[in-house]
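With one protein chain withheld, the remaining protein chains of the complex are depicted in position.
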Amino acid sequence: MGGRLKIVLLLAPALAVIGVLFAGGLVIAFVQSLGYVPAIGMTELTLDAYRGILSDEDFFDSLVLTLYVSGVSTGVSTVLAVLAALALRRSSGRLSAVVFQLPITIPHLVAAVGIALVVGQTGLGARLAALLGLIGEPGDFPALLYDERSVGIILTYVWKEVPFITLVMLAALRGVASDLEDVARTLGAGAWQRFWYVVFPVISPSVVAASLLVFAFTFGAFEVPYLLGKSYPTILPVMAYDEYRGIDLAARPTAMAINILIALVTGAIAALYLRLARDLGRRRG
Amino acid sequence: MGKKGGNVGLALVAALVAVPFVPLTLWAFAGEWRFPDLLPTAWSLRGVAHLVEPGGGVLGATLNSVLIGAATAAASVAVGMPAGMAIGGYQWRFKGVVIFFILLPILVPPLASTMGVHVTFIRLGLADTLPGVFLVHLVPTVPYTALILAGVFAERTGELEEAARTLGASPWQAFLRVTLPGVLPGVAVAGLFAFLISWGQYVLTLLIGGGNVVTLPMLLFSAASGNDPVVTSALALAFALPAVLALVLALRVLKPGERAGGFVGPGKFS
Partner (left out) sequence: MSARLELENVSHRYGNDAPALEKLSLAVEPGELVALLGPSGCGKTTALKVVAGLLRPTAGDVRVDGRSVVGTPPERREAAMVFQKPLLFPHMGVTENVGFGLRMRGARKEEAGRKADEALRRVRMEGFAGRSPGELSGGQQQRVALARALVTEPRLLLLDEPFSALDANLREEMRDLVLRLQREGGHTTVFVTHDQEEAVVLADRIALIFDGRLQMYDCPEAFYDRPATREVARFFGATNFIDGRANDGSVRTPLGDLRLEGTAPPGEVTLTIRPEAVRLEGGENSFRARVSSTSYLGTQVHYELRAAGTTLRAALPPHVRLAVGDEVTARLPATSLWVLDRRF
């Protein structure tokens, strides 16, 4: 059929790029995670790498850290975004768009450097604290970089992702939610009733979807923790990278196994997100 | 909450957004700024000079970033446009599955797939080269261009093309004279997105470029790991510049509805 052939031909270039460079790469990564790396003479298929990491305390420390960083970043970002969106829903749309687009557009590395210069022990925060007489020297200021609680990483993520979730929420709030709120008003719903029975249920799928995206991203992101994180434990993508870049080539399957686990987790979140997005689309349609 | 409260809130948010740029800007032009001074005690252009120093490597890295970004933008628009046409312009079976497949590289971090293709790239002589880095940059950009353009094509009903056909245009003429001019703003946005995504890429360049392909984020990262906040800040501002310019451009040129806001995702540009 001509029509079907046309679709296939139109899709072919994009699918080829993604199929070869992304899916192909994932397949190779998976095969290597099973211990098959002929380039270094490993040709036996085993689950050793997975067994290895699952019994490795370092891996679990990393996993916990990763879940902690992405969980807290997502949670804090979502809460702040909800508050910001509710506070800003009646302000100028154009102005808030500019203010919020900026952090979304700025690369993570720039954000990380900027945040580091604010919260570091000789940063702007510490200088202010010294001015107020709260601390005497840099060492008195709490260590927020390369630290146990990954505060610098989380702050960078929050700075970057709050605007994203807020914009998604504002779009939902200013769109149909505000019309529905008017309907609810004429039907006798008070402010709290309107929020609880109408606004909240209507916008929450968009918020959940946006939060899922943020979680998936922070779970698999590399550079901010690589720059601002401490050396042990590291988050999973950094751990995978270190294993991959290490001198011991036999560690490759381990690196790949970690990668595959990250891909599985984020892939599952992606599927969940798409389901939500589709339901949202249906509802509107 | 009243309008006034909203504006106070907006001012607060704007201040929070601006905070990281305060030390970046101050440090970039600082000559001496000791703890606990709140402001630099001397100013200098050392950071700016470092950026434009002929042998300093920044200009070369910038050129690499621009080259890779431009090539990535052009290629991903070329690849993403037909896909966008298919997704936005036509109805067919398994569309959801294809969209999921195209979205995956955005949602699943590219570390795994890039490490996977690394060996093959080494064998093909693509590792540690500009073309190799360009190729892996397509992984995060093609999904965005395809989906942005799908949105653009979805808004077209095809009636204008039909009108052109009844006036004697061939399908190809109708595409060239009617469709293409109509989607041009969308194509520009998609290309800009692709450029910015490529521009912000760090880990993909690190893995495939292996340290031999030096782009701006490489320099920024090593500066940030070092101990010279003046150079680091100057680099960071230079690195952020295209994003800011693009934002200004997008807000000026595009009407609110045309802004591809629906595709804004976390981590888009890094």
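Annotations for the structure displayed:
Each chain gets a letter, A and B, in the order it is written, and its residues are counted from 1.
Everything below uses one rule, namely that a residue touches a chain if its C-beta (ideal position, glycine included) is under 8 Å from a C-beta of that chain, and two chains touch if they have at least 3 such contacts.
As the structure is a computational prediction, the values presented were derived from the model and not from experiment.
The chain not shown here is in contact, across the full complex, with A. Listed residues A:V118, A:I135, A:V202 or A:L228: the one in touch with the omitted chain is A:V202.
The chain omitted from view is touched by exactly one of A:K6, A:R185 or A:K230, namely A:R185. Residues touching the missing chain, restricted to subunit A, are 176, 179-180, 182-190, 193, 197-198, 201-202, 282-285 (touch as defined at the top).
Basically, only the chains that are shown with their structure count from here on.
Chain centres here are Cα averages; for subunit A and subunit B they lie 17 Å apart.
Within the complex, the subunit B residues that touch subunit A are 1-3, 5-7, 9-10, 13-14, 16-17, 19-24, 27, 35-38, 78-80, 82-83, 85-87, 90, 92, 96, 98-105, 107-117, 119-120, 135-136, 138-139, 142-143, 146, 196, 199-200, 202-203, 217, 220-221, 224-225, 229, 232-233, 236-237, 239-240, 243-244, 246-247, 250-251, 256, 259, 261, 264-270. Across the complex, subunit A meets subunit B through its residues 3-4, 6-7, 9-15, 17-18, 21-30, 32, 37, 39, 84, 86-118, 122-124, 126-128, 130-131, 137-138, 159-161, 163-164, 167, 171, 213-214, 216-223, 226-227, 237, 240-241, 244, 255-256, 259-260, 262-263, 266-267, 269-271, 273-274, 278.
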